[in-house]
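The complex appears here without one of its protein chains, the remainder shown in place.
Every chain is named by a letter (A and B) in the order it is written, and numbering of its residues begins at 1.
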Amino acid sequence: MKSASNLERVLTAGHFAVTGECGPPRGADPEKVLKKAALVKGNVDVCNVTDNQTSVVRMSSLAGCMLVKQSGIEPLLQMVVRDRNRIALQSDLLGAAALGVHNLLCLSGDHQKFGDDPKAKNVFDIDSIQLIHLVKTMRDEGIFPSGEKLDGVPRFYIGCAVNPFADPFEIRVPRLKLKVDAGADFVQTQCIYNMDKFKLYMEGARKQGLHERVKILAGVTPLKSAGMAKFMNRMVAGIDIPDEVIKRVADEPKEKQAAKGIEICIEQIQELKEMEGIAGVHVMAIEWEEKLNEIVGGAGLLPRPVVEQ
Amino acid sequence: MLPCTGRIDESLLLKAFENGADGVMVIGCLEGDCHYVNGNIRARSRVKRVYSILEQIRIGPDRIRMYNLSAGEGAKFAAFTNEFVSQIENLGPSPINVARKQAARESAQEVQAT
Partner (left out) sequence: MITGTPKPIEEILEMIEPYDNIIVAGCFGCVTVCRVGGDKEVQVLSSTLRLAREASGRKIEIKEICLERQCDPEYLEPMRPYVEDYQAVLSIACGAGIQFMAEKFMKTPLLPGINTGFLGVTERQGEWAERCQGCGDCVLHLTGGICPVTRCAKSIFHGPCGGSVNGTCEVAKDIKCGWQLIIDRLKSLDQMENYGKLKPYKGWDASRDGGPRRILREDMI
């Protein structure tokens, strides 16, 4: 094992993994995290804790991870390179490892323009792919990128995100390969709605044998309503919801749209489970954590396996 | 002598106000009819810029206006001029001229006092 991660153990044992996420609150109230965590518990192998997503200031990901851990769930630290230079990144990695965080997701981070502080200075000292390389160097060589020896090695299971639906499409698989070359152990994808395009992407990944070098967790997000679907399609860069998916939700009366969204999500998970090269799902029930159990259970993925260290 | 309104630039228009003009009319050829292709179009955008400068410094944007006429439109020229003159008369003297008059009055009073 490269790390002490439960996700790594579950995947290595050949189980179909399930990850979820918990967005920290816009404030200092720990109860908010603990409440979400209680809904997530038992339904996932690890739980992502987001890092100031969409550049909106929130409780730090590391603090959120500790609260999730307190609740008895293994946390996954998301880390963006937007807000920290390489000094701060290394330091926070060491701190997170010392506090028992074993899973990491290396991200660029949304541009600060989208948040509350569009006038903030962005950092981007290194990019997300270089962060993967940095963590791998620390873990596998026991040194800082500067070459100095580490006094205690952080053993992270290293992840990254990919968006198969961003442009240009032809570069999406080569860019995944770059992340794998840099040292990613697993990837979580952006929410998938356009299954045809995703199949095409996976075909490309398999052609290069990438599915054998990295564990691919397919991202899904249940649609709460047709309105949400249309909003996401229009406003969120790199989200691709085909008209027929929106139509399936929109055709339902308002009060039944949420149930339809969950039904579609479960169908998607079942389809993804059968796809060659997919090692698990990342279920992003954003501000809808109470439905996680229904979705994961509905997809026949409960109870979560226990793999001894 | 200006060969074309295209020769007019912002500083020339502002100079007119510095020299005591209460209003400035710029009259170019009909659009699409410029002997120098697009001189009158350029003039229009420069007049527009001076319009916004006059607005910012509170001289009053309505003291400048661009018209387009052909050389054969004498009656129209007279009508435009009358229209513009009455517009300026309504606005009154430019704040520059008001300030100058005021300053002249004050210095005259000073001379009288001494």
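Rule of thumb we're sticking to: a residue touches a chain if its C-beta (ideal position, glycine included) is under 8 Å from a C-beta of that chain, and two chains touch if they have at least 3 such contacts.
On a predicted model such as this, the values are computed, not experimentally measured, just so you know.
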{"item": "Chains shown that the absent chain touches, full complex", "value": "A, B"}
{"item": "Full-complex contact with the absent chain, from A:147, A:168, A:253 or A:303", "value": "A:168"}
{"item": "Contact with the hidden chain (one of A:43, A:78, A:103 or A:128)", "value": "A:128"}
{"item": "Residues of subunit B (touch criterion as defined above) contacting the omitted chain", "value": "9-11, 14-15, 17-18, 53, 56-59, 94-96, 98-100, 102-103"}
{"item": "Residues in subunit A touching the chain absent from view", "value": "82, 86, 108-111, 113-114, 122, 124-130, 133-134, 145, 161-163, 166-168, 171, 174-175, 177-178, 181-182, 190, 237-238"}
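The criterion applied here is as follows: only the chains that are shown with their structure count from here on.
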{"item": "Gap in Å, rounded to a whole number, between the CA centres of subunit B and subunit A", "value": "64"}
